[in-house]
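Take a look at the structure set out below.
Up next, subunit A:
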Amino acid sequence: MSVGLNYYLILAAVLFTIGLVGLLIRRNVLVMLMCVELMLNASNLTFVAFASKLKDVGGQADVFFVLVVAAAEVVVGLAIIVSIYRKRLGATADDLSSLKG
Partner candidate 1 sequence: MTQTSFPFLTVIVLLPIIGGVLLAFVPVDKLAKYLALGVSVVSGVLALIVMLLFKTGDAGYQFVTNHSWVSSLGIGWHFGVDGISLFLMEMVALIFPIILIATGDKTKNNTYSAWLLILEGACFGSFLSMDLFGFFLFFELTLIPAYFLIIGWGGKERSKAALKFFLYTLFGSAFLFAAMVILVVIHHSQTGVFTFDITKLAHTKLSYASQVLLFLGFSAAFVIKTPIFPFHTWSPKAYSEAPTSGSISLASIMAKLGTYGLLRFDLNFFPQASYRLAPILLTLGVIGIIYGAIVAAVQRDFKRLVAFSSLSHLGFVAIGIFAFSTIAMNGAILQMFNHGILTAAMFLIIGMILERTKTIDISKLSGLQKAAPVLSGAMIVVILASLGLPGTNGFIGEFLILSGTFIGHRWWAVVALGGVILSAVYLLWAYQRAFHRKAEESHSVIKDMTMKEKLYIAPLIILIFFIGIFPSTMLNKISPSVNLLVHHVQQANHIVKQPAYAASYKSGSAASKNKHSNLNATELYRPGAPTSRWLYAAKSTSNETNLQMKTGSVK
Partner candidate 2 sequence: MKLVFLIPAFPLLGALSLIFFGRKLKEPLAGYIATLAVGMSFVFSVVVWLAFLGYHSSVFVEHLFVWINTGSFKVDAGLRVDPLSLTMVLFVTGVSTLIHFYSVEYMHKDIDFPKFFLYLNLFVTSMIILVLGNNMLLTFVGWEGVGVCSYFLISFWHERPSAASAGKKAMIVNRIADVGFLLSMFLVIHYVHSLNYSAIFAAAPHLSKSVVAAIVMLAFVGAMGKSAQVPLYGWLADAMEGPTPVSALIHAATMVTAGVYLMVRLSPVLALSPDIAHVITIIGILTAFMAAMAATAQDDIKKVLAYSTVSQLGYMFVGVGTGAYAAAIFLMVTHAFYKALLFLSSGSVIHGMHDEQNLKKMGALRIVMPITAVAFFTGWMAIAGVPPFAGFWSKGDVLLGAFGESWLVWIIGLATAGVTSYYMGREYCLAFLGKARWMPATVKGKKKSAKAVSHSPHIDPHEPSYKMMIPVVTLAVLALLGGLLNLPFASSLKFLDNFLKPAIAASPSYLHSSALTQIVLGSLDAIFAIGGGLIAYFIWSKTFERPALEFTLFKNAWYIDKTGDVAIARSSTKLAEVTDGVIEPKVIDGAVVGVTKLVLAVGILIRKLASGFVRREALVIAGGLVILIIIGGLRGGL
């Protein structure tokens, strides 16, 4: 028996919402990064689900791109976070506002 497309989509939506809410309410930068990963994987799940449903390999190929980008993002993001922690111990996201216009 196969699980219907809707279940995949609902799961993806739930994952995405968890990620989004986590991103918005948590202050710890590390956790925020994890939440972003969660959102990315939620969209990956949608890609794969549609790919198998529509028998289109393109969707699965896109997932690889997303994975690669996500990996790169983690690498860069972690590096930034580590250097931030070195600079000011225990900083939260709200302490960083150098992007202020």
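As a working rule, a residue touches a chain if its C-beta (ideal position, glycine included) is under 8 Å from a C-beta of that chain, and two chains touch if they have at least 3 such contacts; residues count from 1.
Picked so that all candidates are chains of the complex that A comes from, given by their letters.
This one's a predicted model, so the numbers in the text were calculated from it and none came from an experiment.
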Among 1 or 2, which touches subunit A when you look at the whole complex? 2
Tell me, which parts of subunit A touch candidate 2 in their complex? 20, 23-24, 27, 32, 93-94, 96-101
